[in-house]
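Single-structure report; data block below.
Excluded from the complex is one protein chain; the other protein chains are retained at their positions.
Labels for the chains are A, B and C, by order of writing; each one numbers its residues from 1.
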Amino acid sequence: MKNTFGSSVSVTVFGESHGAAIGAVLDGIAPGIPVDEDFIAHQMKLRQSVGVLSTARREADSVRIVSGVFGGRTTGTPITFIIENQDTRSKDYGELAYKARPGHADFSAQMKYHGFQDFRGGGHFSGRITAGIVAAGAVAISALRGKDIKIGTHILSCGGVYDRPFNDLNADTDRLSDMEFAVLDDDRAVKMQAAITAAKEDGDSVGGRLETAVTGVPAGVGEPWFDTLESVLAHALFSIPAVKGVEFGAGFAAADMLGSQCNDCFRNENNSVTAATNNNGGILGGITTGLPILFRTAVKPTPSIFKEQQTIDLNSLDNTTLQIKGRHDPAIVHRARVVADSVTALVLCDQLAMRFGTDWLKA
Amino acid sequence: MKNTFGSSVSVTVFGESHGAAIGAVLDGIAPGIPVDEDFIAHQMKLRQSVGVLSTARREADSVRIVSGVFGGRTTGTPITFIIENQDTRSKDYGELAYKARPGHADFSAQMKYHGFQDFRGGGHFSGRITAGIVAAGAVAISALRGKDIKIGTHILSCGGVYDRPFNDLNADTDRLSDMEFAVLDDDRAVKMQAAITAAKEDGDSVGGRLETAVTGVPAGVGEPWFDTLESVLAHALFSIPAVKGVEFGAGFAAADMLGSQCNDCFRNENNSVTAATNNNGGILGGITTGLPILFRTAVKPTPSIFKEQQTIDLNSLDNTTLQIKGRHDPAIVHRARVVADSVTALVLCDQLAMRFGTDWLKA
Amino acid sequence: MKNTFGSSVSVTVFGESHGAAIGAVLDGIAPGIPVDEDFIAHQMKLRQSVGVLSTARREADSVRIVSGVFGGRTTGTPITFIIENQDTRSKDYGELAYKARPGHADFSAQMKYHGFQDFRGGGHFSGRITAGIVAAGAVAISALRGKDIKIGTHILSCGGVYDRPFNDLNADTDRLSDMEFAVLDDDRAVKMQAAITAAKEDGDSVGGRLETAVTGVPAGVGEPWFDTLESVLAHALFSIPAVKGVEFGAGFAAADMLGSQCNDCFRNENNSVTAATNNNGGILGGITTGLPILFRTAVKPTPSIFKEQQTIDLNSLDNTTLQIKGRHDPAIVHRARVVADSVTALVLCDQLAMRFGTDWLKA
Partner (left out) sequence: MKNTFGSSVSVTVFGESHGAAIGAVLDGIAPGIPVDEDFIAHQMKLRQSVGVLSTARREADSVRIVSGVFGGRTTGTPITFIIENQDTRSKDYGELAYKARPGHADFSAQMKYHGFQDFRGGGHFSGRITAGIVAAGAVAISALRGKDIKIGTHILSCGGVYDRPFNDLNADTDRLSDMEFAVLDDDRAVKMQAAITAAKEDGDSVGGRLETAVTGVPAGVGEPWFDTLESVLAHALFSIPAVKGVEFGAGFAAADMLGSQCNDCFRNENNSVTAATNNNGGILGGITTGLPILFRTAVKPTPSIFKEQQTIDLNSLDNTTLQIKGRHDPAIVHRARVVADSVTALVLCDQLAMRFGTDWLKA
């Protein structure tokens, strides 16, 4: 479905970086959920990350809701979020119009759209399109909170610097949700930012890892085989630009474990089923066990760097070189954090609505 | 869609480990593709892995095709593969009937199906169900070969022992396809098997990593955002039991790279677009670049081990202990290899049919 | 999805008229629903209609369930129904192998499948494939009855002879369910059968209309716009071979009404919302009102007739003539009745599971 995801609750994104507007349509979310425009604006701001790390002075993205909300609550019909692009004047894109930027979708888009794609600023492939996902995700996050389901993501690593692991999931996830640079250990955050600054000063960029925990999802959600919760979450997470890996629980490290180390042995503690380890990330056979859902996402370094790079001409396919100019973030992992929360919330709303019916998320 | 995957080309799986039969329905594959029953049997045998590592004496799974093939070729209508279960006599499952095996889907299935699920041998969650996927995948692999698209997977690691990396992709993938224990370096294979044997003797099990390369897929295949080729491949790969991680190109290692290291700089060599590195795994913006598609999959250790484990009673949820008996593989990564090839082939057939039309794969 | 229908509850059909076997996979139906093999056999018998009208001596279709049922109840995982074809010996199909039978799919299938389709007896386009739908539908009908939802279909007209209209819906639908020739007025049934016999004696065939009523579906089921309940039911009903029209409530007659005649004025009678008329067939804005769902389906006359017909050669496309031999039903509307009930039940199970959750139909 290309730009639409989900079955009972679905989201559709549209727009190009330098087109008239971008946005999203969120369909199927239960009626009666309060829509808090301040919270949406807050999430948008986190995605933009207008703080110290980004020299680019950005105007705050303003989200206009044109349908699906009535009297401050969801109606149950499609909610449309429109974000006008501020800077759409035509300008000279110079060599970016015909040279494939390495690490970007320019060449693959050319092969798919035959030159008709809007190339400006990456067009439909721009990370800017995630703004619509974040707006829709904000409503999904609100709906889940009404059912005591909480999502928290921290920057597990950035530029090779690692954060401390999750500790008290409830306290950690609460705190992370409001952080622009979501790191659990402040000292590590300083070191990560130093790594970003160093890369930037060298005209280069860094990547990182996100780690996400979800608490409060009941056991018994997900499907066997082709719609395991891992399948569906991974599907959505790989939609985030620059994501190159997704792992659940122990993930790739599980490959080096013995079965006796990897198995999470169930325990009944105070009438609640739990386990001392969570190497399976709260999912067995594709279905939730009631333990926290836990996964990590790899984010590659920003492909826009200021060093001269070899590449090809999009039309002639001849070899050439490219020198990207202008302002670009030397890291995006901190901005991708709120996008990861958003797609996770959208997937869970969909799964819960399918499992328990379309009214289940109703406030 | 739970047990169905794909749009233009889709596969549906069914069955339980100890039910009457298991199988799959493959729909939408182009008409006219030769169906080689020997090749299907060969793939089935690779999945069963009746060699030295498996003490379990298994009878070869026999695949019966009851529809969709006429005169030795696909008709274009659903192909149904049925594999009768050999051993379905009722027996005493003892404590396995009511105790949740750690690392298995017993508990999550109980929460979803309320005790109505067929618990015997894991029921519908058994790895045995992959036999249907392998049968359908064999037809998909044949169809792709007709278009010079080749898939090769090796055991990148097992029990902590690593294989050599891919070298000459064409030679490597050709060779791997026929190997029961698909490792590129024979010495490493011996060491991996030693690790498996050691775990087995200790009543334990080991996991591993698979690495897959696909050559010959044209540039321009895949979709932006919610149906990136990474999204769709990861969706299918996480359907394979025991898979806990999927990464493309450099994957999680990309998170530690600088942009200048991670970007694959395009080069025109002999009128073919390529690059010296393939950190993006042949996919940018979710769409193929024409470089080989490259990904790795993490397989956790077999959850069935012979050490006593703590767990809960499925009905009372009381704490208890469990001692699994019988015969179980101390590793499954070598058997999962052909399953990874199969789901990859099914995803690619679907993507290619959507991109170029339902007749494109026709012989 | 070609041969798969439904989202939360889905059915996949497979098989060819003269292949090894036909059947269906029913996925997503709630766990715990009793599966009554006698009822399935009963429904199969109604579809076969081995009574006075069909000279063809048919062996009863025997349905084998190979998955998804455990201890006599649904497990919640895919239920596979397999019906072996009795007569699959190769024989000389003569001119049927290369001449397009008018009214059949021979020519359109040739254009789609390029000659690779199994032509014998219509292959995958044979009405015989509905046997799988009826088997799956029997489980769906049982599930709905557990929630007091009843479906009844009568032959509204056949060969130009009309049945009396529905009168007491509960009594009528109960009675219809067991009838092989489901007509409310016995005298009309005799006249219809006389029309069929007359056509048969002339080497010709007749068509008819089915009228279906569903009681007990709660208000608030269905979706606006692209998944109106009318859209989804019509989609499924047009899947039945020979159906050329579907109408809800007053249907085409509504086009000739005034608004003041067509509007169903709501009334509260004994704390139940109802109306004196049901011109909208229980659906407004695509969503149920709680009034009975009411629709009619047009079934064209059996295309296999014994008169010589003009047609073309499938390979050369040259003009030629065709003389069909053998045994064919001079009417199928009475056999299509149980198929209409079945697809209706499958659609409703899907809609109800999406609306109220996957456990709602659980016994």
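Operating definition for what follows: a residue touches a chain if its C-beta (ideal position, glycine included) is under 8 Å from a C-beta of that chain, and two chains touch if they have at least 3 such contacts.
Values in this document were obtained by computation on a predicted structure and should not be read as measured data.
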Hidden-chain contact residue, picked from the options C:Val69, C:Ile129, C:Ala213 or C:Leu361: C:Ile129
Hidden-chain contact residue, picked from the options C:Ala100, C:Ala143, C:Leu184 or C:Ala213: C:Ala100
Which of C:Gly121, C:Pro301 or C:Gly357 contacts the chain that the document leaves out: C:Pro301
For subunit A, the residues touching the chain missing from this view: 1-4, 7, 10, 12-16, 19-23, 25, 27-28, 31-32, 64-68, 70-71, 73-80, 82, 112-114, 116-118, 123-124, 359, 362
Positions on subunit B contacted by the hidden chain, ascending: 7-8, 77, 224, 354-360
Chain not shown, touching residues in subunit C: 1-5, 13, 100, 102-105, 107-109, 111-112, 124-125, 129, 157, 160, 199, 204-209, 218-228, 230-232, 234-236, 238-239, 241, 243-252, 254-268, 271, 273, 275, 279-281, 283-290, 296, 298-305, 307, 309-312, 317-319, 333
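Everything that follows uses one rule, which is that only the chains that are shown with their structure count from here on.
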Neighbouring chains common to subunit B and subunit C, by label: A
Interchain centroid distance [CA atoms averaged], subunit B/subunit C, Å: 38
Rounded Å distance between subunit A and subunit B, as computed from the means of their C-alpha atoms: 27
Multi-chain contact residues (two or more partners), subunit C: 7, 77, 359
